[in-house]
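As structure tokens, the structure follows; a few thoughts come after it.
Left out: one protein chain. Kept in place: all the others.
Think of it as A and B in the order they're written, each chain with its own count starting at 1.
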Amino acid sequence: MREIFFLSDFGLADPYAAVVKAVMRQIAVGVVIHDLAHNLPPGDLHRASYILYESVPYLPKHSVVLAVVDPGVGSSRRAILVVGERLCYVAPDNGLLTLAYLQDPPRKAYQLENPAYHLPRKSTTFHGRDVFGPVAAYLAAGVEPHRFGPELPVSALTRLPIHLHFGNQGEILTFDRFGNAITTLLATPGQLRGKTVRIRYHRIPVATHYAEVPVGAALAYIGSAGLLEVAVHLGNAREQLGLKQGDRVDLLPYS
Amino acid sequence: MREIFFLSDFGLADPYAAVVKAVMRQIAVGVVIHDLAHNLPPGDLHRASYILYESVPYLPKHSVVLAVVDPGVGSSRRAILVVGERLCYVAPDNGLLTLAYLQDPPRKAYQLENPAYHLPRKSTTFHGRDVFGPVAAYLAAGVEPHRFGPELPVSALTRLPIHLHFGNQGEILTFDRFGNAITTLLATPGQLRGKTVRIRYHRIPVATHYAEVPVGAALAYIGSAGLLEVAVHLGNAREQLGLKQGDRVDLLPYS
Partner (left out) sequence: MREIFFLSDFGLADPYAAVVKAVMRQIAVGVVIHDLAHNLPPGDLHRASYILYESVPYLPKHSVVLAVVDPGVGSSRRAILVVGERLCYVAPDNGLLTLAYLQDPPRKAYQLENPAYHLPRKSTTFHGRDVFGPVAAYLAAGVEPHRFGPELPVSALTRLPIHLHFGNQGEILTFDRFGNAITTLLATPGQLRGKTVRIRYHRIPVATHYAEVPVGAALAYIGSAGLLEVAVHLGNAREQLGLKQGDRVDLLPYS
């Protein structure tokens, strides 16, 4: 049986994540379910997409990723199953898989319209329990992807307007719990040589690790996913530099 | 061996939940322990009770529910084991099982007075580790309920004054992490037809899903547990409408 990796914004102060897992275990007895993250800000699709970008390369081949950040639950947004090169994904088609597609290109996609694989009584607000969880469990148990509903061209999948690229101008994609800003700029050490980073009115030096700058000072560095990040040494860049998602980021010659 | 589902307010910033689980695993080697929720507001019995109401129907038969939200630890509140129709419960007798009893009527109850099933050196502040966890583990391993202490009539079990009912007047039971207000009103689509919801000075339209109202607007709908809920589309009803637990909720004719 395939393993399931579960991402949601359900938090750990409510029963929702536990209920989805209990439903999956009753459908796919013995299935192993791992938590990816549950405590991201409610409805934050950028954060969800970044979490998948960072973790997908480390998940074992053939795993099922269940991703439920679903502010449009009950509306006409599609529910989808995406078969990638390495993994399968079950999620609302609201763009939260955008960066997963970069790590693991989609091969096939299906709409989850076959009610035989949903819970019999479907709520309008908790499709994690009633649709996505059951589909992930049946998929883990061996049901073939085309059984869940009609095929959808992968070109029709919803993508967020996030452009990860090598270059000199990007923006802040999201933040992590430490308040580090993750940007849309891919970077290599060679490319950063002799450069400085500008965000708002801040000029931020490039470094290789936190301790290279004094405590309380800002630095830019290549983060663990290969993206340029901005942090404050033993501090919180988001709060201390007043940064916001979408802020423009420029790589400038150091002078 | 029975599986254990563990609910507490211990959070995930402290060692307490992990210690209880480690103690249980040493008593019942190989036991499978699932987390229900640990991050609810400290001591919030209404939230704990709602979590059980929502999750109990989805837990596998014969499981053990370990529920430790215990602001009265060390006082004279009883420690109990309740045998329901489907599940068993180990908890302080402070009312946090009130709504679990609605989903799974209690058949027998016992007071946890037999020290043979507690840790030998008992603290006055951490009965999760010293009493409830060990009892849950011994129970999961097959010890019979009557061994843990004297029987208690189920009529003597402590219940919170929460009255879930179909009707036109109720109150706010609790909130979830999204800031959605869960009320004490059970509701069906037919019963809500032509109705509007009043809480404080707000008049809130009935809808079937979030996207039926504009972003930022409030709506009332039947939640995933069958209770009337109030939310703000892509927002936080608790904060944006200034709601509090216990606020009166009225269903009025729409006019």
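Following the convention adopted for this analysis, a contact is a pair of C-beta atoms (placed from the backbone, for glycine too) under 8 Å apart; a residue touches a chain by one contact, two chains touch by 3 or more.
Worth saying up front: this structure is predicted, and the values here are computed from it rather than measured.
Q: Which listed residue (A:Ser76, A:Ser224 or A:Ser255) would be found touching the missing chain in the intact complex?
A: The single option touching the absent chain is A:Ser224.
Q: Just name the one of B:Met1, B:Ala18 or B:Ala156 that touches the chain not displayed here.
A: Answer from the full complex: B:Ala18 touches the omitted chain.
Q: Of the residues in chain B, which ones touch the absent chain?
A: With respect to the unshown chain, the touching residues of chain B are 10-19, 21-23, 25-26, 42-43, 71-76, 123-126, 129-130.
Q: Take the complete complex as the reference. Which residues in chain A touch the chain that isn't displayed?
A: 5, 12, 34-41, 47, 50-52, 54-55, 58-60, 176-178, 208-212, 221-224, 229, 234, 236
Here is the rule we use: only the chains that are shown with their structure count from here on.
Q: Using CA atoms for the superposition, what rotation angle relates chain A to chain B, in steps of 5 degrees?
A: 120
Q: Take the average of all CA coordinates in chain A, do the same for chain B, and state the distance between these two points in whole angstrom.
A: Roughly 30 Å, centre to centre.
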